[in-house]
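Mind having a look at this structure? Questions to follow.
Heads up, one of the protein chains got dropped from this complex, but the rest are sitting where they should.
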Amino acid sequence: MTNTLDNTKSDVGRGMRFTGWAANYVDERTSASTAVKALGRKIFPDHWSFMLGEIALYSFIVLLISGTFLTFFYDPSMTEIEYEGSYLPLKGIEMSVAYATSLDISFDIRGGLLMRQVHHWSALLFVAAIGLHMLRVFFTGAFRKPRELNWIVGFLLFILAMALGFTGYSLPDDLLSGNGLRIIDGMIKSFPVVGVWFSYLFFGGEFPGTEVIPRLYVLHIMLLPAILIATLAIHMVLLVVNKHTQFAGPGRTNDNVVGSPVLPVFAAKAGGFFFLVFGVIMLIASLFTINPIWNYGPYDPSPVSAGTQPDWYIGFADGALRLIPPGLEFVAFGFTWPINILLPTVILGVFIVLVALYPFFEAWVTGDKREHHIADRPRNAPTRTAIGAAGVTFYAVLWAAASSDLLATHFALSIEGVIGTLQALFFLAPVAAYIITKRTCLALQRKDREIVLHGYESGRIVRLPGGEYIEVHEQLSDYERWKLLDYTEYQPLTVRPNDKGRITVGTRVRAGLSRWFFEDRVLPIDTKELEDASKH
Amino acid sequence: MAQKPPGTDVVTGANQEERDPGTAVMVADSPVNPGLPPEHLRITDLDPKEEKKAERRIAMFFALSIFGSLFAATSYIIFPIIPGDMQSVRLNNMFVGLGASVGLLGVGIGAVHWAKSLMHGHELVEERHPTSGTEEERATAVEMFSQANRESGFTRRSLVRNTLIGALIATPIPAVVLFRDLAPAEDPTVVIKKTMWAAGTRLAQDPSGIPIKASQVTIGSAFQVIPEGLAELEYHRLEEKAKAAVILMRLPINELNESPERESWSYQGIVAYSKICTHVGCPVALYEQQTHHLLCPCHQSQFDVANQCEVIFGPAARALPQLPITIDAEGYLIAQSDFTEPVGPSFWERER
Partner (left out) sequence: MSRSPAGRRTGRRHPFMGVALLLLGLFATGGLYAATSAGIAQASTPPVSTEALIDQGEKLFMANCASCHGMSGEGSQAGPTVIGVGALSVDYQVGTGRMPGAASGPQAAKKTVQFTQPQIDAMGAWVASLAPGPGFPDPKYYAGDGDVALGAELFRINCAMCHNVAGAGGALTEGKYAPHLRDIQPIHVYGAMVTGPQSMPVFNDQNLTPEQKNDVITYLRYLDETPAVGGFSLGSLGPVSEGLFIWLIGLGGLIAVAIWLTARSN
């Protein structure tokens, strides 16, 4: 087959000729041009909230890069040695090789501390971005068909990211993360029947043992990243196949995507954003200390630091442990049930399972089997948004509880007062958040309706001949109005007997939930209402 | 394309039927989508001088990036680490980092600015297709599986199929079993109930291992204690410490409420308790000498030393185990025996 670029040889420079030759070489061996055709001008919609997933993706790449550097200098062995590095307050102290090499990276390798800080700051940002991205997907209903499976994939990514973070910050074997491992050991031991055995398997014997850090290392640099990369690939493939959702707007329908093509605009913006994310992480790592392991000293089961908290994304679990009241344990038939540990574990387990299954729950309640590619404005799904707000508040109460002692010292409170208040808020705050959010959404929907029908207040006051003052309302342009008009509303399910003439329990439950979801609703506007309104 | 009203412009399924909208409200006579708004021209589209300025600005950012990266590489050399000099570490960290930041941010800002101000600014439209395949494709897929089924006899040959499934389930079982030796062979439920403390073991200071005399422990003192001999252990030092760590305090005798069985466990107001929190195992080391409360810093469990370390606040469920102590002939504090219950967090076999 002839090179189709041959006939342009005369009017292009040597650089372009080389590119043409190279492109042909690759294409003849990989069908690359097919991929370019399929993806090269793919359209991606442009909204800042769609970039949260990118922040997560790019911070993950930064983690891979900085992490690889660290693996060349870190040794996970728990063999005890005497420190011979240059940090004076630890000279001659016995510590594990893992801790010693982490100190060497910090104090004796140029750029080592920088890479450590880049790595750890990036990890905090990674999980935060995933969390915020997940909230965006939730509040815009982007988990609806056909994206329910991608929601599950994303949920798995969240869990994997937290696991990677936990295994990672435990690697330096310092006092802070070591106490974290001690707590994990206590939690594992509390499991009925198998707890002590599992603890033994995990730590390779009694706590702390000499096996756990190397095992966490294998998880952290090999197993978990491999699983995460594979899961991430599925996540991206589904994103490309389903195409991205878009907000309602003029020219945007459920059957199209409006935005910029991959080449050149989206690639430039997304590629540029990668450098910006990396740059911001690098800037923070240059100027702000994170995890000063030299202050904590090597892990030892006897000392402990005031203000012992895990990294922020484990905070909700730590907080849940702190909120349990005293004495929750019982013995039955000679076997001990530590309810004070089991209860928070079960509650958190149920919570995250509910989060994972929410798309299927909502699909069942609405009965809507169509594909949805227009992202909802949160106010247009009041019950969903209110449930989300309650969930976020629930998580936030637990998260705040993890810093109960710091709240006490910084706001001149007592830890008893802080914990007591949070125990009450654990029950009350999500309910309050639900009610306030739902009412706010409905009110905003009504406000939008007002604006669509009667225009927005322009600030211009006019005095009529009769003496009254009115404020002139400006009508929206057709394009702006459409943004407020384009949403779906649902109505409660009407209970009907099935084919056999009976009303099943399932139908009743579904109808009840449907009523809860859609009883209060603000219906979309039709053209008649618009015309009536414009006549005034 | 832009004419369908909201809620009804469903993406049709491959079988060309409209998917069930469930309880969605189908609004009759809805307003129509006005279509794409008119193109918005930027200054750089209209004014060639602005275009040139934007070009120079973008190039400047890229040039700044080059400077930053080179500065980072140079800083690596001109800000070396002098062993023991923390300021040199700080400067190296900061300048290499700042250089790299400028290097990265320069590229990012330049690229984004280029995209925003110079690249073609129109929005483009791409059609969506139903996610499921076309009728033809689905039929072909079904036919492929049917054919494979006919050719292999998978559904027909039930004996073959069922034994295959059984074999596939059984194959991973050895892999699971292989992980038993992640832990040593001993019974952990026996090992974790015993500590290094025994009758006659002297109480020693952490970390030196020097034994403590009763006369050293004055009222209001808190000593961090390990068994004598632990500091010199070559193997399993931390594992033994994780069970044997003790906190030693002295209270005025009249403030100590002891049950009759435990009156002999203290010595003249000196009491010793396990330091391993009964919640999840952190060291309970915060001793308030005036209130005689012990506070665990991890989850804020509080124990009252005057009342046999019963739990007075926080998520712990059990009092801290007490180490029975007395003095030996030379006045050193010694344990009378090991703890009378397992130390640390609760577990299933604790009471057995």
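By written order: A and B. Residues from 1 in each chain.
Rule of thumb we're sticking to: a residue touches a chain if its C-beta (ideal position, glycine included) is under 8 Å from a C-beta of that chain, and two chains touch if they have at least 3 such contacts.
These numbers were taken from a predicted model, which means no experiment stands behind them.
Colleague: Indicate each shown chain that the hidden chain touches within the full complex.
Modeller: For the complete complex, the undisplayed chain touches A, B.
Colleague: Consider the whole complex, including the chain that is not shown, and state which of A:Thr30, A:Thr79 or A:Asn295 touches that chain.
Modeller: A:Asn295
Colleague: Among A:Ile374, A:Ile415 or A:Ala433, which residue is in touch with the absent chain?
Modeller: Counting the whole complex, the residue in contact with the absent chain is A:Ile415.
Colleague: With the full complex in mind, choose from A:Leu287, A:Val350, A:Val462 or A:Val509 the residue touching the hidden chain.
Modeller: Result: among the candidates, A:Leu287 touches the missing chain.
Colleague: From the list A:Ser102, A:Gln117 or A:Asn340, which touches the chain that is not on show?
Modeller: A:Gln117
Colleague: When the complex is taken as a whole, what residues of chain B touch the one chain not shown?
Modeller: Within chain B, the residues touching the omitted chain are 40, 42-44, 86-87, 89-90, 93-94, 112, 116-117, 121, 205-207, 212-213, 215-216, 218-224, 249, 283, 285-291, 293, 295, 297, 300, 302, 313.
Colleague: Could I get the residues of chain A that touch the absent chain, sorted low to high?
Modeller: Residue positions of chain A that touch the missing chain: 46-52, 55, 88-93, 106-107, 113, 117, 121, 124-125, 128-129, 132, 175-176, 269, 272-273, 276-277, 280-281, 284, 286-292, 295-297, 300, 302-313, 315, 402-403, 405-406, 408-409, 412-417.
The rule is short, and it goes like this: only the chains that are shown with their structure count from here on.
Colleague: Report the inter-chain centroid distance for chain A and chain B in whole angstrom, where each centroid is the mean of the CA atoms.
Modeller: Chain centroid spacing, chain A to chain B, equals 15 Å.
Colleague: Going by the contact rule at the top, pick out the chain B residues touching chain A in the complex.
Modeller: For this pair, the touching residues of chain B are 1-2, 4, 6-7, 9-11, 18-25, 27-31, 33-37, 76, 80-81, 83-84, 89, 92-98, 100-105, 107-112, 114-116, 119-120, 123-128, 130-131, 179-180, 182-184, 188-189, 191-192, 206, 224, 226, 236-239, 241-243, 245, 275-276, 279-283, 285-286, 297-301, 311-318, 344-352.
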